[in-house]
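Here's the structure we're looking at; comments come further down.
Here the complex is missing a single protein chain, while all its other protein chains stay put.
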Amino acid sequence: MTPSTLQTLPQGIEYVRILPEIVLSAFGIVIMLLDPLVDQRRSSRMLGTIALIGSLAAIAASQYQTQCPPGTAFWDMVRVDAFSIFFHIVVTTVTAVVILTSFEYMDVQQLHAGEYYALVLFGAVGMCLMSSAVELVLIFIALEISSISTYILAGYRRRVAISSESSVKYFLLGSFATAFFLYGVALMFGATGSTSIAKIGETLNAGPVPLLAYVAIALMFVGLGFKVAAAPFHIWTPDVYEGAPAPIVGFMSTAPKAAVFAVLLRVLFEAHAPGRLWLIWVVAALSMTLGNIGALVQDNIKRLLAYSSIAHAGYLLVAFAALPSSGIPAAMFYTAAYAAMNVGCFAVISHFASAGERRVTLEDYAGLGRRSPILAATLTLFLLSLIGIPITGGFFAKFYVFSAALQADLVGLTVIGVLNSAVGAYYYLRVIVMMYMREPREETPVAPIPFGLGAALAISGFATLYLGLLPGRVLEYARSAAALLR
Amino acid sequence: MAPITTLHYLVVAAALFVLGVVGVLTRRNVVVVLMSIELILNAVNLNLVAFSRIWGLQGQIFSIFVITDAAAEAAVGLGILIAFFRNKETVNVDEVDLLKW
Partner (left out) sequence: MQSHILSMILFTPLVGAILLLFVPKDNKDAIRWIGNIFAALGLLVSIPLVPLFWAQRAEPGFKFLEGTANNWIPSIGAGYNLGIDGISFLLIMLTTLLGWVSILSSWTAIETRVKEYYIWFLVLQTGMLGVFMALDFFLFFVFWEAMLVPMYLLIGIWGGPRKLYAAIKFFLYTLFGSVLMLLGILFLYFNHHTLTGVYTFSIPELYKTAPQIPFHYAIWLFLAFFIGFAIKVPMFPFHTWLPDAHVEAPTAGSVILAGVLLKMGTYGMIRFLLPFFPGVAMDTRVRGWMIGLSIVGILYGALVSLMQKDMKKLVAYSSVSHLGFCTLGIFALSPLGLSGSVLQQVNHGISTGALFLIVGILYERRHTREISEYGGISNVMPVYATITMIMFLSSMGLPLLNGFVGEFTILQGAFMENWKWAAWSVPGVILAAAYLLWLYQRVFFGTVTNPKNEKLHDLTPREVLTFAPLVIMAFWIGLYPKPFFEILEQPVNQIVHTVRPNYPGLNGVVNASTQPTMPATEPEALIRAVPPAANAKGKK
């Protein structure tokens, strides 16, 4: 080997730039290898603990990345800067919370733990990679790593018909969406001659934009829109959320979404995507409206939150229509706040659902305020945050998104947004009404909150309040990260 | 006879893409839907290879990734389908109806 080829090989610092992914993969593989070796009865707790350590190590690795100078690695395939580290931390923290929630869930549902934890970690690898990838090929691969893991996880209660059905639906529509995305990528390659986002951006910025690029952006947007459950590509969401295991719903409604939003931000802003404004305008308005209207009539809390997640994808997209300087930090802040409150919601749901996920209708929540005050109080906190009541992260996120939109003179969209958030309050309140203002149907006490779940609730509750009371630091960080993106 | 240009490939790819989309939306057998998705992926491959004529090798490398991914996806998809079949004894999309669409 000549010295010149040696120099082109990745340097040490380049491995640091994918350190969280390496850590997560390593722990995932260890879990897969250990699974057949350990005793069935003890495997759940032990493998879960390993997975938890893995996710904590990944958080630490993401933190460590902040110490290193930002830059690209592996022949400009990934770029680690404040922007991607922000999403790394969101994704890895969500992963840790989901694993904490799953401890008890796996026991109660009597599921085999081995592949479960491994798949969660592998999914997180894909999501982390997505947020740092600056190359469409790698984005595609990362997207697939995360998607394929979640397809399987959605059907993890495989003896339950609705779970495997939700998995089939998720898989079919998800791979259909991926195919759209890929077709868009191929056309973009044709239009600009590159798959690197920076180079695409240069080309599109320099000369007249070929028609092909518009088509490409539209197709990529369709594909990514599917993944974040934005209307009109949202039809799969309620079904999949209803059937999939509750902690996994918490996972896939937050972490992959955050990662795909990161990709969208890169594709739309860094690549100077043409014609983005109207595309986003329409999709955001539709998502908010259809999501909120759909949620009004739901009786199953998982379906209700599925529609709510559609609506929230809409609010988030409002930020995409705004000016980059305020829109990008707004979107980043929103993903973090949404991740905190939604993963918390599903932590409560997965605990309360009990064996076989029996208790998932709104009626079941009647009188929860009396039967388990702590559970009800935390769920109320998350729901208030979803409504957007002050001192919660959800309020500030919405506030910042709408102020970014107003700054960009998007008055119409902002008005649709704020009216929608007033409508949306109704269905979240229905849950609170059930918990506090109805008599319980059954007096059996709710199972006590185990340590893992308690930790999960504490983390997400703390994050929700922190982002609401002292949003300054996170906001500053998001701003400095957004500045790098342009 | 006129030479075959990049455009010709693109038209074929677009036709494959449309066929695939129509297949996904209209066919009722899950396996056929899966095949239609593969059709779209092949349209993508054709596009990438065709564009490689203009822009160089990168497109071909990308298409290898796509083929690999398609295989992985098919494997997982069929596995999911088997799990579903055990519960429901059907591969007809119309009977995937426990959850309302």
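Every chain is named by a letter (A and B) in the order it is written, and numbering of its residues begins at 1.
Here is the rule we use: a contact is a pair of C-beta atoms (placed from the backbone, for glycine too) under 8 Å apart; a residue touches a chain by one contact, two chains touch by 3 or more.
Being a predicted model, the structure only gives us computed values, none of them experimental.
The chain we do not see here touches A in the full complex. Annotation: of A:204, A:286, A:384 or A:449, A:384 touches the absent chain (contact as defined above). Among A:299, A:363 or A:409, the one in contact with the hidden chain is A:409.
Of the residues in chain A, those that touch the hidden partner chain are 370, 384, 389-391, 395, 399-400, 402-403, 406-407, 409-412, 414-415, 418-419, 421-422, 425-426, 429, 433, 436-437, 470-472, 475-476, 479.
The working rule: only the chains that are shown with their structure count from here on.
Per the touch definition, chain A reaches chain B in the complex via residues 137, 140-141, 144, 148, 151-152, 155, 158-162, 164-169, 171-172, 175-176, 178-180, 182-183, 185-187, 189-190, 193-195, 235, 238-239, 242-243. Across the complex, chain B meets chain A through its residues 10, 13, 17, 20, 24, 30, 33-34, 37, 40-41, 43-44, 47-48, 50-51, 54-56, 58-59, 61-62, 65-66, 69, 72-73, 76-77, 79-81, 83-84, 86-88, 96, 98-101.
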